[in-house]
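Complex shown without one protein chain; remaining protein chains in place.
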Amino acid sequence: MSEYKLVRKQNRHEKTMVRVKECCIGDGDLTVIAGPCAVEEEEMTFELARALKHMGVHILRGGVFKPRTSPYSFQGLGWNGLEILAAAGQNAGLPVITEVTEAGDVEKVSRYADILQVGSRNMQNFGLLKEMGRSGRPVLLKRGFSATLEEWLLAAEYIMSAGNNQVILCERGIRTFENYTRNTFDINAIPALKRLTHLPVLADPSHGTGRRELVEPVALAAVAAGADGIMVEVHPQPENALSDGFQSLRPHELAPLINRARAVRDALHTGCVAR
Amino acid sequence: MSEYKLVRKQNRHEKTMVRVKECCIGDGDLTVIAGPCAVEEEEMTFELARALKHMGVHILRGGVFKPRTSPYSFQGLGWNGLEILAAAGQNAGLPVITEVTEAGDVEKVSRYADILQVGSRNMQNFGLLKEMGRSGRPVLLKRGFSATLEEWLLAAEYIMSAGNNQVILCERGIRTFENYTRNTFDINAIPALKRLTHLPVLADPSHGTGRRELVEPVALAAVAAGADGIMVEVHPQPENALSDGFQSLRPHELAPLINRARAVRDALHTGCVAR
Amino acid sequence: MSEYKLVRKQNRHEKTMVRVKECCIGDGDLTVIAGPCAVEEEEMTFELARALKHMGVHILRGGVFKPRTSPYSFQGLGWNGLEILAAAGQNAGLPVITEVTEAGDVEKVSRYADILQVGSRNMQNFGLLKEMGRSGRPVLLKRGFSATLEEWLLAAEYIMSAGNNQVILCERGIRTFENYTRNTFDINAIPALKRLTHLPVLADPSHGTGRRELVEPVALAAVAAGADGIMVEVHPQPENALSDGFQSLRPHELAPLINRARAVRDALHTGCVAR
Partner (left out) sequence: MSEYKLVRKQNRHEKTMVRVKECCIGDGDLTVIAGPCAVEEEEMTFELARALKHMGVHILRGGVFKPRTSPYSFQGLGWNGLEILAAAGQNAGLPVITEVTEAGDVEKVSRYADILQVGSRNMQNFGLLKEMGRSGRPVLLKRGFSATLEEWLLAAEYIMSAGNNQVILCERGIRTFENYTRNTFDINAIPALKRLTHLPVLADPSHGTGRRELVEPVALAAVAAGADGIMVEVHPQPENALSDGFQSLRPHELAPLINRARAVRDALHTGCVAR
């Protein structure tokens, strides 16, 4: 594919590593991002952040501008939520990531967040991508729920060609005929991307399945397939969450998941000199 | 679906008609929108506009901000292109429609264009939708290429709940496993929408098929299924078009299409007192 | 596509016409096939057949071996049902079509039915296709619900290469992410096939939509797109049907549909010397 220039693995000597405070995505260790779908109360967010830090989570996630299908659904706490998220991260010693939905917000959000996220619905919002390219912040680019790998990589190319090399890809499931799960996590995408691009690749099994009981096995699968990390929704009381509760883990479910994910990661080195 | 409020057919006494200069979309007559995928040279655009007017086309379309998959593809002429489009429309006596891709551009584009288009990739760009809702201009909302009918109608609800009732829906094909055609035109969507909402429904067989030779039969199908109008890409020299040439009709192919589309429309009244 | 030999339009001088008693599919007139999803009671079937004949229906359809997703659903009346169907057709003066699901049944069913149907789930049941090729009976080949056009045409090639030229293709909707409708009727397939093959092409809007209120508009659309005929499920009491009642028309809804379908067909000749 001749259109791949900056994203292309063969055009760069080494894998891209994205450094965020003390953590480094793509350095061979498994990165864990966790937090609530949407930032809600301040106290709850602070407590959750400390608990996550304690479990070995590297980055705190939390949505404050929520792109919702219906105009009548909870739309996130906005700037107020962003202040809560940033403060909770600082208090717990965790960098934070949040989604930006409008080009005009990129600069201001950059003052609070360590990583900017492009959500699935905005993967081809090219104005937003270009602004992300000028932000100077690492960008986590989620796959559009019906985007091909080619379209996704070219969306990353938009960000990079605007001057930003700090791009992280995140698979979060695609839309298919299957309706038992909310989306179909495209496990093939993980090793395919590792062969096509030097960018780090994360997995979001929460959106990729839409069902709490499937999050752990699919997270482990993504790690086994070569993902550089996972992003998981965690909520202290999923049954009361304002958004996506049915796919959020409870905090105590995360620690064993992380242990097993690391064990799977280690197992990949079995029997191989160079992978 | 309790979330449908303003779009819902049962909540309004009559069908919505969108009036644009002398033309009225949704009044029972067939509306024809035509023009190039992207506005290119001034002279060519003027000539084409006059030819289209002569054939009975009601509205001139032309893209100036082109959302392209690759950052290295032609991105449209921008504001300069918009001036050409507006002038060509005025010269030929045709209102014009163009796509807006960023919320920040809505106000300025509104000064030139009679109808604002939301493209497929931006169907869930909620910031753009809300700005469209405040624009005071009629909005043509294309279906996202993997959006369900429910998501599409709720996107229209975003525009309407921001204060704009002048919304037109336009089916343009969805993404499926079939690869002989660029997209699969969802013909079921036309009559389904006519039963769910009072808004007018148009069809774009150019993107819906991606192949010139299929444009006419699918246009006629959409009319037979109850579409209020069609939007067709036309280019004087498709083989030299800067974008989408393989799916653009030549001008002389449009006149017979319009004749047959009207004949099909008339045929629908056969054998029925009230439809 | 070099694999297309016998099905390929360019390899044959004229369109294939399939003659069944007094009716001829593919001769330019619109063929109408109608009847219940599954044959049920004898008296009801006889009455329905006569009513359909009276409306101008050409061929009576009725399932007796029903391939059902669950082993616990009604599986059809079997051979007894086939006798009822054949007798009802004879009584009303209509040829009959029914689905065959096993290669071993082809010969015996051929003694009762004028056309043999290959259902969507069996489109790539190659043993059945080959046996159909040896049957000497016209075969209506439904598209698999996730088959590409290429796979479908090659399935027809299986039947033809086994010695049977009397093949009719029938589009019946494909599986997509959309769940408002049972399937997505692929309208693009109609004109695409008319350009790729000399075989006649029918449309089944009952399965293609799965909703009674969408059957007529999609039937008209298929005719406008160039279909040689339509196949429609009709049941005297859809609410009591043993199978597919929600997508079956009532008998009195069919007559106006046929009138409008013919009017649409006639309208296609408007303004064109040669199409």
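By written order: A, B and C. Residues from 1 in each chain.
One rule holds in what follows: a contact is a pair of C-beta atoms (placed from the backbone, for glycine too) under 8 Å apart; a residue touches a chain by one contact, two chains touch by 3 or more.
The structure presented is a predicted model; accordingly, all values stated were derived computationally and were not measured.
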Candidates B:R175, B:H235 or B:R260 - the one touching the absent chain: B:R175
Residue in contact with the excluded chain [from A:G78, A:G136, A:G163 or A:P256]: A:P256
Contact partner of the left-out chain, one of C:T16, C:N122 or C:Q166: C:N122
Option from A:G56, A:G104 or A:G226 whose C-beta touches the chain left out: A:G226
Contact set of chain C toward the excluded chain (per top definition): 3, 5, 67-72, 101-104, 121-122, 124-127, 145-146, 150-151, 154, 157-158, 161, 175
Hidden partner interface residues of chain B, rising order: 146, 175-177, 179
Positions on chain A where the hidden chain makes contact: 146, 148-150, 174, 176-181, 184-192, 194-195, 208-209, 211, 213-214, 217-218, 220-226, 255-256, 259-260, 262-264, 266-268, 270-272
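As a working rule, only the chains that are shown with their structure count from here on.
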Chain centre separation in whole Å, for chain B relative to chain A (CA means): 35
CA centroid of chain B to CA centroid of chain C, Å: 34
Multi-partner residues of chain B (each touching 2 or more other chains): 146, 150
